[in-house]
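The complex is shown incomplete by one protein chain, all other protein chains being positioned as in the whole.
A, B and C label the chains in the order they appear, each numbered from 1.
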Amino acid sequence: MNRHGIVIEDTFAEAFGMQATRVIITAPEPRWAREAAVSMTGFATSVIGCGVEAGIETELAPEATPDGRPGVSVLLFGMSTKAIGKQLEKRVGQCVLTSPGSAVYAGMSAGERVDLGRKLRYFGDGHQISKLIGARRYWRLPVMDGEFICEESTACTAAVGGGNFLVLARSQRQALRACERAVAAMRRLENVILPFPGGIVRSGSKVGSKYPALPASTNHLYCPTLRGVTDSRLAPEIGAVLEIVVNGLSDEDVRRALRVGIESACAAGRESGVERISAGNYGGKLGKFHFPLHEVMA
Amino acid sequence: MNRHGIVIEDTFAEAFGMQATRVIITAPEPRWAREAAVSMTGFATSVIGCGVEAGIETELAPEATPDGRPGVSVLLFGMSTKAIGKQLEKRVGQCVLTSPGSAVYAGMSAGERVDLGRKLRYFGDGHQISKLIGARRYWRLPVMDGEFICEESTACTAAVGGGNFLVLARSQRQALRACERAVAAMRRLENVILPFPGGIVRSGSKVGSKYPALPASTNHLYCPTLRGVTDSRLAPEIGAVLEIVVNGLSDEDVRRALRVGIESACAAGRESGVERISAGNYGGKLGKFHFPLHEVMA
Amino acid sequence: MNRHGIVIEDTFAEAFGMQATRVIITAPEPRWAREAAVSMTGFATSVIGCGVEAGIETELAPEATPDGRPGVSVLLFGMSTKAIGKQLEKRVGQCVLTSPGSAVYAGMSAGERVDLGRKLRYFGDGHQISKLIGARRYWRLPVMDGEFICEESTACTAAVGGGNFLVLARSQRQALRACERAVAAMRRLENVILPFPGGIVRSGSKVGSKYPALPASTNHLYCPTLRGVTDSRLAPEIGAVLEIVVNGLSDEDVRRALRVGIESACAAGRESGVERISAGNYGGKLGKFHFPLHEVMA
Partner (left out) sequence: MNRHGIVIEDTFAEAFGMQATRVIITAPEPRWAREAAVSMTGFATSVIGCGVEAGIETELAPEATPDGRPGVSVLLFGMSTKAIGKQLEKRVGQCVLTSPGSAVYAGMSAGERVDLGRKLRYFGDGHQISKLIGARRYWRLPVMDGEFICEESTACTAAVGGGNFLVLARSQRQALRACERAVAAMRRLENVILPFPGGIVRSGSKVGSKYPALPASTNHLYCPTLRGVTDSRLAPEIGAVLEIVVNGLSDEDVRRALRVGIESACAAGRESGVERISAGNYGGKLGKFHFPLHEVMA
């Protein structure tokens, strides 16, 4: 299979079952919702190193938020509801509660509950006030610029982490340009985030290493400087490989994002320097979601 | 004392002794150095909640970086060299190593060493290469888009965290505008960061709370909605208070930043809605650095 | 007079009487109001070269706009109401009418009227609809994504253009850092814009030149590379001079902006490399507004 002359390899992306939640941060002005969200979702590229994988899903117009103010929706993915709850408490407390004019709401209604305001409310030192609107409880905490409004809890859902594809190009610059096109297009989709900086990963890893203590190490098969030194999956014309990792609320969300990304990465054709599209997997043994590229692109 | 009609209270900001380091992230293009730095310094507003306080110090032109590429300098503050080292390893590994085309270097030369590449190098799975240039050791790790260059270690220095001032204004919006002016001006200074989202804090806290388990809670003395309910330091005309927190490499750096911030916050005069400038302290008992506002502004 | 050791020269900025208007651009999302405003206010640094001086005044929260959507307010300055009207028609037609989801409203009510939608309405090809709400008339034009809403006219007011100050520093980089601090603080003020790119001018000019056809040329008195070659106002330690130009709706608006700018530029003290603050004038003969720096900073 190919797209505009670029080979789509007959392989599959292997992804994992995770838990996910969505929260909505609002503020008097869009900039301030964004500041809180950027801070809250920083240092959140992998569950192993950061405890959570998080990112901004989308900016929200005022009519799309619970309090009619400009907002940002954030997705967090973790290995369990408990792990998400722990991260949520810390990250909302450090990065949203502190941010001028902010409020935070549940962005999902169905599923297991995780605390949002339930513990944070104690920061009010007894002056916090609870309000029940329908089935949803909110807390109002006195702060220096007025009140911090915080919904008591949000919901978690089963989700998918680690969907991915690889762009193999003739040069670093060409791989980067193609991935930037893909990321730009994928970031306009709902229900997904790209947890790595700028949406792109250049340090693909394999399970295990020659050092017993290290559970993962560089994926030498895809390192151009190691071609000739080790086994390699890279033809001589490949100068650089970059990966895009996507987490989504459902397998369908991930599949759509992969398709959008691969179409965008390939649409400029072979003259853009992109030679092949591949995907990362562990032989199918680790992750319960498989995304065969030829099916994704059908 | 007053500035353009705005009262500068006769009080002092109380700040703490910390350790700090600087690292320099470079990339083929400025955008990518920034992406890595934003990710690495996210969720880093307070040592207690995040393990580290971090922020972007400045963007660097190519001639100001070790490898002649565009870069960003990042400052990290922690309670000890060890704590900084631990955070550095995690955050560089998760947010810089992973980012397209990145490299990372020491941004300080004198002081106790903390690891930068010393442990990260094992990701190279034995294919990493060491290079000694003068007294500085660098590691080259094979990755999918080429090599990740990483200096072996960086230096730590004694530093100052928690410098601060408070802006008391008639409305939330007016306090925010004045603080935005202050932050914008302070962010052009070297040797300092403002660790909170957008540089501003609205959830000032006091030590202790009515809940034994909670070591800190809302500073009710500065909460406008609690005036009349509790003791208050807020005159009736004050509608909102915002705080700016600054960490710096020396007390002189913090002092200069406070001065720049307060001048900028006050320069639009009382008609801007700003009424008073104050500062946060614990009676002088907790932090070893005191910044009397009247001295700062002399 | 000095500020934190930096000399404030005993001179004055000379500014001009102009006309000005404000329009408010809204959109379904803040980003799209900004895109339209950035396009509309581009290539608008001086009336002589561009026909108008324009800039973004501020971003507006939904509750501050006529239609409850996120917005941006734009100020335009010209030599006459007629000149502004002509530019408004072209720039709104090219950059706002065309922009997804946009609407445009008067941002001033008192003063001479200039057309906003009155001529643009004909683009509707007879399908435009007029609506009168109170004393204000609006037009609805059918476009491909729905309707373009456009108020019939906006108001003009007498205003002030060309307020300015000069930052004399030891190096280009130091002058730039100080001006960036000043610009950042000044841009948080209402009723003013800084019409030059990034708010800063480095090509200060004098009236006349050795070429008869050229009405203005480089102000050699402030060019560091000409010191020794021509007359100079620059002491040997001055390596670079940058200027900040500000237009405002009233002389008080300009005065406040100059004060905010100079305070921010000086607050980091002489160690920041800033040596002196001066201002540009034509001996007081050309412009009817004079801003003596010592009065501004009193």
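As a working rule, a contact is a pair of C-beta atoms (placed from the backbone, for glycine too) under 8 Å apart; a residue touches a chain by one contact, two chains touch by 3 or more.
Quick caveat: nothing in here was measured; it's all calculated off a predicted structure.
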{"item": "Options C:V7, C:V38 or C:M79, residue touching the unrepresented chain", "value": "C:V38"}
{"item": "Contact with the hidden chain (one of C:A110, C:A135 or C:V229)", "value": "C:V229"}
{"item": "Sole residue of C:R118, C:R136, C:R173 or C:H290 that reaches the chain not shown, by the stated touch rule", "value": "C:R173"}
{"item": "Residue among C:I84, C:I200, C:V254 or C:M297 touching the omitted chain", "value": "C:I200"}
{"item": "Among C:N2, C:T98 or C:S130, residue touching the chain not depicted", "value": "C:T98"}
{"item": "Residues belonging to subunit C that touch the chain removed from view", "value": "28, 31-32, 35-36, 38-46, 49-50, 90-91, 93-102, 122-127, 141-148, 166, 172-173, 175-176, 179, 196-198, 200-205, 209-211, 214, 216-220, 222-226, 229-230, 240-243"}
{"item": "Contacts of subunit A with the absent chain, listed as residue ranges", "value": "4, 177-178, 180-182, 184-185, 187-189, 256, 259-264, 266-269, 271"}
{"item": "Where the missing chain touches subunit B, by residue", "value": "28-31, 59, 61-62, 68-70"}
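Throughout what follows, only the chains that are shown with their structure count from here on.
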{"item": "For subunit A placed onto subunit C, the superposition rotation in degrees, Cα atoms, nearest 5", "value": "180"}
{"item": "Chain whose averaged C-alpha position falls nearest the assembly-wide average", "value": "B"}
{"item": "Copies subunit A and subunit B touch via same or different residues, half shared test", "value": "same"}
{"item": "Centroid spacing, where centroids are CA-atom means, of subunit B and subunit C in whole angstrom", "value": "32"}
{"item": "Centre distance in Å when subunit A and subunit C are each reduced to the mean of their C-alpha atoms", "value": "40"}
{"item": "Rounded Å distance between subunit A and subunit B, as computed from the means of their C-alpha atoms", "value": "26"}
{"item": "Residue list for subunit B, restricted to those that touch at least two other chains", "value": "none"}
